[in-house]
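One protein chain is absent from this view; the other protein chains keep their places.
Lettered A and B in written order, each chain numbered from 1.
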Amino acid sequence: MFSYTLFIMLLPLLSFIVLGLAGMKMQHKVAGLIGTCSLGIVTILSYLTAFQYFGMDRVDGVYQTFVPYNFTWLPLGNLHFDLGILLDPISVMMLIVISTVSLMVHIYSFGYMHGEKGFQRYYAFLSLFTMSMLGLVLATNIFQMYMFWELVGVSSYLLIGFYYPLKPAIAASKKAFIVTRFADMFFLVGILTFGYFVDSFSFSFAGDIVMGQGTTPFIEGNIAKAVAAGGFIIPTALVLMFIGGAGKSAMFPLHIWLPDAMEGPTPVSALIHAATMVVAGVFQIARMFPLWIEYAPQAMSIVVWVGVFTAFYAAAVACAQSDIKRVLAFSTISQIAFMMVALGVSLPGHHGAVLDNHAQLGYMAGMFHLFTHAMFKACLFLGAGCIIHAVHSNEMALMGGLRKYMPITHITFLISCLAIAGIPFFSGFSSKDEIITACMEYSPVVGWIMTGIAAMTAFYMFRLYYGIFWGTENKEAHEHHTPHEAPLTMTIPLIVLCVITVGVGVYTTLGGFMEWGGSFGSYVSAAGTDYTIHFNTQIALTSTVIAILSICLATYIYKGESQPIADRLYKTFPKLHRAAYKRFYQDEIWQYVTHRIIFRCVSTPIAWFDRHVVDGTFNFLAWGANEAGESIRSWQSGDVRQYAVWFITGTVALTLILLCI
Amino acid sequence: MFIILAVFIIVSALMCVATTRIVRAATFMLFVLLGVAGIYFLLDYTFLGAAQIAVYAGGVTMVFVFAIQLVSKRALQGLEKRVKAGTMAVGALCALAGLAVVSLILLKAGFLTQEIANVEVPMKEIGTALVGSGKYQYVLPFEFISVFLLACIIGGLVVARKEEEA
Partner (left out) sequence: MIPVECYFALSAILFFIGVYGFTTRRNLIAMLISVELILNAVDINFAAINRLLYPNGNEGMFMTLFVIGVAAAESAVAISIIINVYRKFKSDSVDAIKNLKR
């Protein structure tokens, strides 16, 4: 029935191959058109899938899981790697997110990358990335997910290093790849542990994902056997997989690659490092969610606390950054941590077959925040791209007072900032609010911490906003080159994304207050059943008030032409500011660990061993063969007499042997 | 009679291989050949003995002597270096080992000596056998030997001719 979903995967792959192989022979426009058109078709197909999927009737109040394609690729005894397409609520939702943002980025890149060398290569890599991400979310089994996980990492590497003549870009792409690869090592170990004990890699196709009734991912396998082998096995495997996801999603301390990944082109940052790839870790947990709930509830607290700490850390650092893309990067880290926390606070709470309120809420809130965050963060990044395009620099010091020159960018940026701050009637409000509600139910401590972080989010975002669009103009820079509004190809995506943000925001806000049905929870929820959002008015009010207070604080400090308070704060806490600016020296710590500890103590001995023992053995064998050959060489002396001696000796010996036998 | 001949042959052979001077070696070889001819006569092979003296003692020895004249000028003057002790030891070892094995075989095998008449083979019989083509007759080896001798003559000539002036 969903057989056309194959094209969702195939089209980007084809466009990657075509653009990759023949791209340099095409004109820029043609290459861009091919990429964008194929992605347009993919978007249409995704929407079609979503309509069809969510329009179907539920079975037992739960959306059915569909597997249009699944074929065994590599059978290995009990286990087998499959490739296929799995449609269930979260994957369909991700389809929509990915294809929409990707399409926007494709259109935007027409304007942003105009005139760049390697335009076709860029579109080829974008198609590769889109295909990999789609494959990741549509995976039918964990190994397929891992495969596309790695492919996504590769596309990220290629795209970050797009400006490869520049050293920082190359360093950043290597860093991204190595850090995520390091994390993926844990992921792989987790997968293998699972496969070993559970005898299966596949996600459940049983159709119903009602939890508490034993239908879980890896249904083909034998979870009971794994549980019998030891109660800690499944949690260990899950936590290992989480570490892999943490690397990809830039959780502390594996977040170091994301700020540096901003060396890539801004549309790339929008697509990969804000909306899609970095949420792969969150998606992974959501996919494995039934297992987490059933078998590893205690391990969930790891997820929660890692998320909380990361959110706080990233927000603190973001307050002191001066490069707009870095601010947005840390903001992304912080928001993804929000999503992780949301998933993590979903404790098991069974009342019969129906999950407790806050379990449902955390999952749904996390997914919803993923959706909304993708939209407004992409809008923010693309807006930042317009600004960078206008000012030709990333530094906030060179910006200021740009609201006169770039109205559309200004308005869209403002809307997205309001969304991320959590103001009602913007999408961020609904999702963030629900996350905080779920946290409060889990533990008030976590709830208040997250509220504080939300306040910090509002604060630094508006610091950014004021720094760009208000404040003093940089007159000298503007003399050379007056900033102008971006071309239409770049502004239309901004507008579209904003419309989505506002639309969703308005709908869900009003829906929550007026208790309409049919909001996000009716599509995606932990148990698959219809879950209507009930706003906890107290929390909603609290968070709104706090957000508005933070915005006012930011306005007070940063709006004016000069910033006396900011300067005084800077003078009072110079060390703190410096530390925050340097991201609390996290990079230096990693450098120290790798260079001093790992390289010196682990790698060097191993290298010595390899060179001297392993190579030495073979050198020795070769030397032995050489010496043997040299010693035999004297037999071929050319001396006839010696030959005669050997001849006689041989004959005599043969005779003796024949005699004795 | 046999003992005398045997001693004569063996002593000559030993001197032949032990001496440093080539001409002496050739001379001793001549003595060995004559001794072998004597053995043939002892066995009542008169034709064979005569052939041995004519071909070997006469022809081959002359060839060797002339070859020595042509080639080993320094050796003629006795300026040859002594053989290395190592080589001698190795050679002696080989020879003695081989001798031991062969003697072992020969002496262990029991051979029955048959009584024979002390009659020499008549010449006529040899002649007819040599060119006869019947059973037990030797025309084929005879022809073969002739061709072979021809080939050797030609080969020798070809190998030893002087190179043409380029």
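For the reader, a short list of remarks on this structure follows.
Basically, contacts are C-beta pairs under 8 Å (C-beta built on N, C-alpha and C of every residue); 3 or more make two chains touch, one makes a residue touch a chain.
What you see is a predicted model, and the numbers here were worked out from it, not measured in a lab.
Note on the undisplayed chain: of the listed residues A:Leu76, A:Val613 or A:Val640, the one touching it is A:Val640. One of B:Ile4, B:Ala67 or B:Met123 touches the chain omitted from the figure, and that residue is B:Ala67.
The chain not shown here touches chain B at positions 2, 6, 9-10, 13-14, 16-17, 22, 25-26, 29, 32-33, 36, 39-40, 42-45, 47-48, 51-52, 55-56, 59-60, 63-64, 67-68, 70-72, 75, 80-81, 83, 87-88, 90-92, 94-96, 98-99, 102-103, 106-107, 111-114, 116-117, 121, 125-126, 129-130, 136, 138, 141, 145, 148-149, 152-153, 155-157, 159-160.
Listed by residue number, the positions of chain A touching the unshown chain are 634, 636-641, 644-645, 648.
Heads up, the rule we're going with is that only the chains that are shown with their structure count from here on.
Chain A and chain B have Cα centroids lying 98 Å from one another. Residues of chain B touching chain A in their complex: 87, 90-91, 94-95, 97-98, 101, 104-105. By the touch rule above, chain A contacts chain B in their complex via residues 641, 645, 648-649, 651-652, 655-656, 659.
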